[in-house]
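Missing here is one protein chain; the remaining ones are kept as they sit in the complex.
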Amino acid sequence: MSRSNEHIEKPEIAVKQPNPRLKSWKSVFNKLKKNKSAVVGGILIILLIIIALIGPYLTPYDPLYDQDVTNKLATPSSDHWFGTDNFGRDIFSRVIQGTGLTLMIGFFSILLGATAGVFLGIIAGYYGKRIDSIIMRFMDILLAFPSILLALTIVTVLGGSMVNVVIAVAVSSVPIFARIVRGSTLSVKKLEYIDAMRALGASDSRIIFKHILPNITSPIIVQATLSIATAILSAAGLSFLGLGAQPPTPEWGAMLSDGRNYLYNAPHVALFPGLAIVVAVLAFNMLGDGLRDAFDPKTRE
Amino acid sequence: MIQFIIRRILQTIPVLIGVSILVFSMMHLVPGDPAQVIAGEGAPQEQIENIRERLGLNDPLPTQYLNYVTSAVQGDLGTSMRSGRDVSAEIGARFWVTVELAIYSTILAVFLGLIAGIISATRKYTAIDTTIMIVALFGLSMPNFWLGLMLIQWFAIGIDLPSWVPFFNNTAWFSPSGWGSFSQIVLPVITLGTGSAAIIARMTRSSMLDVIGSDYIRTARAKGVKEQIVIYRHALKNALIPIVTVVGLQFGGLLGGAVLTESVFAVNGMGKLIIDSIQARDFPVVQGTVLVASLLFILVNLIVDVAYRFLNKRIDLD
Amino acid sequence: SEPDEGGNSDSDGDGEGTSEEAAEGGELVIANQSDVVSMDPAGSNDTPSSNVQANIFETLVTLDENMELQPGLATEWEAVEDNVWEFKLRDDVTFHDGSEFNAEVVKANIERILDEDVASQRYFLYEMVEDIEVVDDYTVRFTTEYPFAPFPAHIAHNGGGMTSLEVIEADYEAMENGEEPGSYINENPIGTGFFKFDSWNSGSEVRLVKNEDYWGEPAHLDSVVFKVVSEANTRVAELETGDSHIIDPLGPSNMAQVENSEGIHVAPQESVSVSYIGFNVEKEPFDDPNVRQAINMAIDKSQIIDGIYEGVGIPAVGPLAPAVYGYDEDAPGLEYDLEEAKQLLADAGYEDGFSTTLWTNDTQERIDAATNVQAQLQELNIDVEVEVLEWGTYLERTAQGDHDMFVLGWSTVTGDADYGLYPLFHSENIGEPGNRSFLQDEELDEMLEAARREGDEETRLQLYSDIQTELTELAPMLYLHHQEFLLGVNDNVQGLTQSPTGILQLHDVSLNQ
Amino acid sequence: MNNQKVLLKVDDLKQYFPIKGGFFGRTVNHVKAVDDISFEVYEGETLSIVGESGCGKSTTGRAVLRLDEPTDGKVEFDGTNILELNKKEMNKFRKDMQIIFQDPYASINPRHTVRQILTEAMEIQNAVPKHERNDRVKELMETVGLGAHQIDRHPHEFSGGQRQRIGIARALSVDPKLIIADEAVSALDVSIQAQVINLLKKLQREFKLTYLFISHDLGVVRHISDRIIVMYLGKVVEIADKKSLFTNNMHPYTKALLSAIPSTDLEAKKERITLKGDVPSPIDPPEGCRFHTRCPFATDICRTKVPELRNTEGMKDGHRAACHHMEAIRSGEHQPTVNA
């Protein structure tokens, strides 16, 4: 390419630049690092992961089979930091033991659901017309469909494994992401810079994934980080169908709902797993807020 | 737009057919035989057989489906296998309860959520923003049954506080169960509204943050518009698309998913009906409720789509 | 229709606020877990329905709280032949619609249950009936296929509640027009009871009012409301706030709360039910009675009763609850003995234990019981995986024998040992009808058949005693406990009793104000 | 001149936008933004479009690129009617036809840095081998007068003129044959503007680039164009080579336009033809000659009959104007009506 331009002299300085893509990720990362909320959230998540990985080896009691009915529903004490449940099992140990499983269910089901939902929603919103109608009506069906029936079918067809509870929760979150993404896509696709990309001959997939998607990340991040809480709760809600964590597996959501019988005389049974969920969701939300800011070019690095 | 609405209404037909086939096949796919559930344990084989025969469960599946659809098209949703009652009547009684519950809760959620979200956005990363976030996350992570039972404990049974506490020493203000009077409505609506409010608040916050830096917000400020109006009028309207979407989703979700709240407050709504009838393998009732729920969903989403147009005239739906 | 019609507001007013002096009148509000399925005695088989129907419809014979047979609409009954039972009826009884009660009515009622087209859920009660003969206006005879000793107990079951003949005819007419059986009766439940049907708001509440023209002594109450409050904690709240007078059932974990509150109390009642863990005796290793016995001996049942039921209920030795006719308190059981259990298991060749699964449906108590048994069986190195199944699935798959072990319960609703044993253990009932352990034992089958035909009480009791011994030996199940019903009751409620089958006896109930 | 190759041929192009009204947003009317225009652009030339704001210049540009599907007409590029192409085929063509948008900020993705914006353009059309892209980006930045230090900045960190230059650099990055420049230089200060214009001309000389140049600045237009189209209310009123248009213009609107150019010459006070009368709108364009409502020469025929583009005596070949009275006006026979 030889279109040089002698008319305008080269400027004296030319800053040498590293790989641009790396650079932009680095900038996102730098912004994240400077964002208090993101840092706190990130640390919390790392902490939770550490607990999930090594916690089970350190629990003071056997979280599964160590039943002691004589010491049931004991309130928190130095022996049992979080008290005991109706079989006298140590709630602290159970919460620790349940960390990995619970986080995995929450995280992966949303990851899966969001991925599929975002994809469908963006396609529907971008192409509009018939494709939109087909996808969105299908989403309507999914939304209106009782999740219990869906879960039941999944147990029947696929069995009740851990992976399948993730699938079940994911499937019911797909239409939610699809609708949110579609709505935002509808307005972003009308912006002039999308026209500019079309004028350049950009393929649809490039426009969709490089130009529309990054501009609708914030509702996705919000919905995803929040959905982790609902995912944990609804996964627990499915365990009675034989889907997901089976007793005595200490999954937080299940522990929380087991505690409902004792809300009056032993509220701690439900309280601690509940708090654990809040902490986890809080962590993801703080990181999400940080991400949102980091992707926003207008915030200061 | 009229064409758009008409087209959407026409689209409900294939959707309903799709839903009914899906529900029908899934109900038959999962194990569990209505006759057996109805007969209960210990019933002799003969009795189960009789019931099966009566319910037409011995017909081939396509026949069963066709029979169902034929009468459904004529507006007859059949009768409950379990109680023999008319499905339309069973749904009808509960439909409005659920719709009312959903509407009130959504109103509450939108109200709280918008305000909290806007405050959060305009005071980004201050103590108040963090507080709102944490409260919201509690609201969200708290299962409905838990919040509901807490509310019942505090505001229906009442907690005894020392008598010097003004106003709050007898907090048995509301009724723990039922649906109808104001005192019955308050607690379930709060219970249901809280989770949605949390989602709406967070969505509002982020959506507002996306908008607040725009040039046209600067223009509004340059006009000397009051900050509140800048936020509530100029920014909010632009931020509203994802918010409207979640409101629609929440509302829709309430229509089908308020089971826990319904049972905690003994509200006789559709949520419980769906679950109960799925468990009893009461095919006609499941079909009927899912069909009605789908219709509602389509309607809600249609309204949401029309709202998009109102919010942003550039969006063309046709 | 309007959602908020109905009696919620009424109950608010009357339930609490009435300050009348007399023990007469008033409206009693009962909070139940589930709604009535049907008002038709032939069209339901669940306790909430029975609980309501018991006040509207009466049976020829009744069971009192001691499970003794008492005269009802029949004054006397006897087996005129081995397989023929004759009932003499009261002649002063009229239905709520004014029509007369007589032998024709009885015949029509029972025949309706047996009608294939009706496909009644109560068919099992009278499946042995071959012929019903109207001897005269007030005498009716039932001929059974085989001698059937517990017949009066079956007649006493709520399923045998008498409906007005006119209503039955109207119902058949409706069936001709393509309506479901029971659709007319459901709307017009006309019986002879001390309460009359007033309204039913499906899913929400049923209201009954006093039958002023009752043939016996009329009820004290003016009306009763059965309302649906499915959440246990909310029922307690109902009781605490005074919105309901009785809550049925009261969860064991809520007992403390009720006991600690003023003005309300807990009313326990022994039941005729048993909760058990069944083994699939067709599958290894449960085909070996030693293994089954070992497991029976390895479980400390008091842990379950304490851990789940707050100490309420009694440990089960066999399938029959003490209140059931035919229960033998001397029948031997398998005592908790871990050493012996280990020995037995070793004998069977499983000294290192084995792995198996334990199925349960989604009832919290059953899941908890399963979890506890799982923990206890660790001692025997038996590695149990608990699997929760949804009810419909659970019923179907246990009926097919897909399971290893499963948790379930059984209620001997007729109060007679026959109903407590025959469906569960006779090989004829394998699978769907009730024998989910798939036990096939000819000797046991013979004993069960003999016992149900035996006319002589002494011999019959002896037979049941033998059967119970035999069942201990066979150990097709791990019998866990006999439940105790718990009611939460307002102190103002007087004269309330509950039968061991779970039916509330409201005839003598009055409200103190 | 006319024996040159025709690169772009626009025939009877129409672009109507529906106006929605009422509660349900029915289409109540149309904005006839471009109403039946035809012109040709020869390879290697600069054709400028000037005209009143809102007369359909941008719309023409967008329609030619199929950014909005035209309501009717034909657009031939290099002999192919591109309106018949499918999306994929069209995307191939887009390498050869680029646009510089009027509103620079709105037309660049706010989340991308300049580097990303330019690299991506090359990536899409694979215009430059991968390893050369980085250098090419820098080259382009320099070309349009942006410093290398700004390469990783986001659009909002630039001034209006700087953004405009990003847009220009993007269009240049894929080596197109035709560039539609919609007010490409109007946001630039004159010194940068001069640089960019010089550059555009140089590129044109070297690579036979063709420009469709939309501008209000008649100074710039005069400098850069070979031929000029004057549009009024969705119609072409005059089309001529540069010289003829500035010195021998025939249409009254052209005359008015040229007379309104602000001058830096403080002494030369010239007569400005002020247009009076209602400014018509493309929603209900006037019957007959669209300019008649404001034309000082309008007569009855102007109100009823649509004038055709035509060439008459005294006009150069290829110079055409659409006025019923142009001969008479030229000869001075026809004088402006006083009360127009």
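Letters A, B, C and D mark the chains as written, and numbering starts fresh at 1 in each.
In this text, a residue touches a chain if its C-beta (ideal position, glycine included) is under 8 Å from a C-beta of that chain, and two chains touch if they have at least 3 such contacts.
Keep this in mind: contacts and distances are computed from a predicted model.
When the listed names "NADH-quinone oxidoreductase subunit K", "ABC transporter ATP-binding protein", "Dihydroorotate dehydrogenase electron transfer subunit" or "Cytochrome c oxidase subunit 3 family protein" are checked against UniProt, the chain not shown comes out as "ABC transporter ATP-binding protein". For the chain left out of this panel, the touching residue among D:Gln15, D:Thr46, D:Thr71 or D:Gln102 is D:Gln102. As for the chain not pictured, it touches chain D at residues 17, 19, 21, 31, 50-55, 57-59, 102-106, 142, 145, 147-150, 153, 157-162, 164-165, 183, 186-195, 197-198, 201-202, 216-224, 242-243, 246, 256-258, 260-266, 272, 274-275, 278-281, 283-284. In the full complex, chain B contacts the hidden chain through residues 213-216, 218-227, 229, 234, 237-238, 311-314.
In this text, only the chains that are shown with their structure count from here on.
Between the chain pairs A-C and A-D, more C-beta pairs are in contact across A-D. Taking each chain's centre as the average of its CA atoms, chain C and chain D sit 88 Å apart. Centre to centre, using the average C-alpha position, chain A and chain D are separated by 49 Å.
Put simply, the C-alpha centre of chain A and that of chain B have 22 angstrom between them. Touching of two or more other chains is recorded for no residue of chain D. Each of residues 152, 155-156, 260, 263-264, 298 in chain A touches at least two other chains. Those residues of chain A whose C-beta lies close enough to touch chain C in the complex are 64-67, 69-70, 72, 86-88, 152, 155-156, 160, 239-242, 246-248, 258, 260-265. Every residue of chain B that touches chain C in the complex is listed here, in rising order: 30-34, 36-48, 50-51, 53-55, 79, 82-85, 89-90, 92-94, 96-97, 100, 145, 149, 152-153, 156-157, 172, 175-181, 184, 263-266, 268, 272-273, 279-281. Residue ranges of chain C in contact with chain B, taken from their complex: 1-6, 8-9, 12, 31, 37-38, 40, 43-46, 116-121, 123-124, 127, 179-183, 186, 201-204, 227-231, 233-234, 237-238, 240-241, 243, 390-393, 395-397, 399, 408, 410, 419, 423-424, 429, 432-434.
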